[in-house]
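All protein chains but one are shown in place.
First chain written, first letter: the chains are A and B, and each begins at residue 1.
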Amino acid sequence: MGIEEKAGDLGIITTTLDAAVNWGRTNAMWPMLFGLACCAIEMMAAQAADYDLSRFGMEINRASPRQADLMIVAGRVSRKMGPVIRQLYDQMSDPKWVIAMGDCASCGGVYNNYAIVQGVDEIVPVDVYVAGCPPRPEALIHGIMMLHEKVRREKLAPRKKELDVASGRPVFRLESGGTEVREAVGVK
Amino acid sequence: MALTNATVRETLQTRFGAGILETSEFRGDLTLTLDPQALVPVALFLREAPELQYILLSSVTGVDYYGREPRFEVVYHFTALEHGHRVALKVGANEIDPHVPSLAPMFPTANYQEREIYDMFGIIFDGHPDLQRILMPDEWDGFPQRKDQPLVYEEVAFTFNHDAIDAQKPYADK
Partner (left out) sequence: MAIAEPRPHISLPPVASAPVSTGAFPSGQAIAAAASEMQVPSPRQIVAANKRRIQNDPTGEGSMVLNMGPHHPSTHGVLRLAVELAGETVLQLAPDVGFLHTGIEKTMESKTYQKAVVLTDRTDYLGPMINNLSYALAVEKLLDCEIPPRAQVARVLFSELTRLNSYLVWLGTHALDLAAMSVFLYCFREREYLLDIFELVSGARMMTSYIRPGGLAYDLPAEFKPTVQRFLDIMPGHIDEYEALLTENPIWKERTVGVGTINAVDALAVGMTGANLRASGVAYDVRKLFPYSGYEQYDFKLITGTHGDTYDRYLVRIAEMREAVKIAQQALDNLPDGPYATSDRKIWPPSKEEITYSMESLIHHFKLWTEGFKPPVGDAYVAVESGRGELGCYVVSDGSNKPWRVHFRAPSLINLQALPHMAKGRIFGDLIAMIASLDPVLGEVDR
């Protein structure tokens, strides 16, 4: 099974460095254990027996941001939690990705009020948004697979969504191709 | 002796008389509106009097009756586990300087609940061991559950008003 069958017994395979590295990154993408609210329960369900997230090399949830590649923001982000999330994101080592799981993390969901940040993308750059309240485990797995697709297409050139050197603020890549420095939303 | 609304009301009225400003019954629930000075003695009496024994202070909560004086009201629900009976106490607090005596030193269960009411309504509980915000961040300005505080952080975004909302975002002037 796998690459050695296709390659026969030549002993040598040739590929691009991008493909090899991205293959490695997608097959052992360790999420950070970051449950906030209801979605965290569905994230746990996705890791449990029925849905079995370990099929994707993702069964190990790291409690420490230093050891994680992927932050799944599972649940609503309050204004009190916002700075904590940003700090954890900053502590993760590169390369790192973010999935906003559920409506609350994506856009505030049903809580359009004083307490909730209207989408975690005001604080950290998000790669994949998963809709649902809460999303089914299948939806989360679909989101993760979409992220894998995205990662496979990445180049080894430095990712552009890191911090702006001058201001220390996150740089966002825009649809138009340009970049934009945004101010992280803290607590008033 | 099983507790009924009538017996509890009579017992408290004979003992505290003027401390009880008003009694009412709605859907079979007894509610006593108290003078703030009478709150602590009544609460202790409810818990410790041998014939009452309301040993569980179930719930403490605040209500903002905006436009009425006293504007704020703190509601206490006591449960008598022996007799299966509940009684509610209400204490008013005025708008300018809302103060209510704290039950937290005598009823540890009221500690967090009174902090929550302070956090949400700005009612000061006199005698609370450590009255500070509990749910909102410490630096928060205002008391969010007051009726004159706005609920909404931002409008719901549709295609027609998306740009207007984006212009109000913190990153808009960059």
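Just so we're on the same page, contacts are C-beta pairs under 8 Å (C-beta built on N, C-alpha and C of every residue); 3 or more make two chains touch, one makes a residue touch a chain.
What you see is a predicted model; the values in this text were computed from it and never measured.
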Fill in the blank from the handout: Given A:Ala45, A:Cys107, A:Ala131 or A:Met146, the correct residue touching the omitted chain is A:Ala45
Handout entry: Sole contact to the chain not displayed, among B:Ile20, B:Ala38, B:Leu57 or B:Ile123
Key = B:Leu57
Problem - Of B:Pro70, B:Pro129 or B:Gly142, the one touching the omitted chain in the full complex - result: B:Pro129
Fill in the blank from the handout: Listed in rising order, the chain A residues that touch the chain left out are 33-38, 40-42, 44-45, 48-50, 61, 63, 75-76, 78, 80-81, 84, 88, 110-116, 133-134, 136
Handout entry: Residues belonging to chain B that touch the chain removed from view
Key = 26-27, 29, 31, 44, 47-49, 52-59, 61, 63-65, 75, 77, 79, 81-82, 84, 86, 88, 105-109, 111-113, 115-116, 120, 129-130, 132-137, 144-145, 151
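To be clear about the criterion, only the chains that are shown with their structure count from here on.
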Practice task
Round to the nearest whole Å and give the separation of the Cα centres of chain A and chain B.
Solution key: 42
Problem - chain B residues within the chain A interface of the complex - result: 135-137, 139-141, 144, 149-157, 169-171, 174
Exercise for the section: Write out the stretch or stretches of chain A touching chain B in their complex. Expected result: 79-80, 107-108, 112-116, 118, 122, 180-183, 185, 187-188
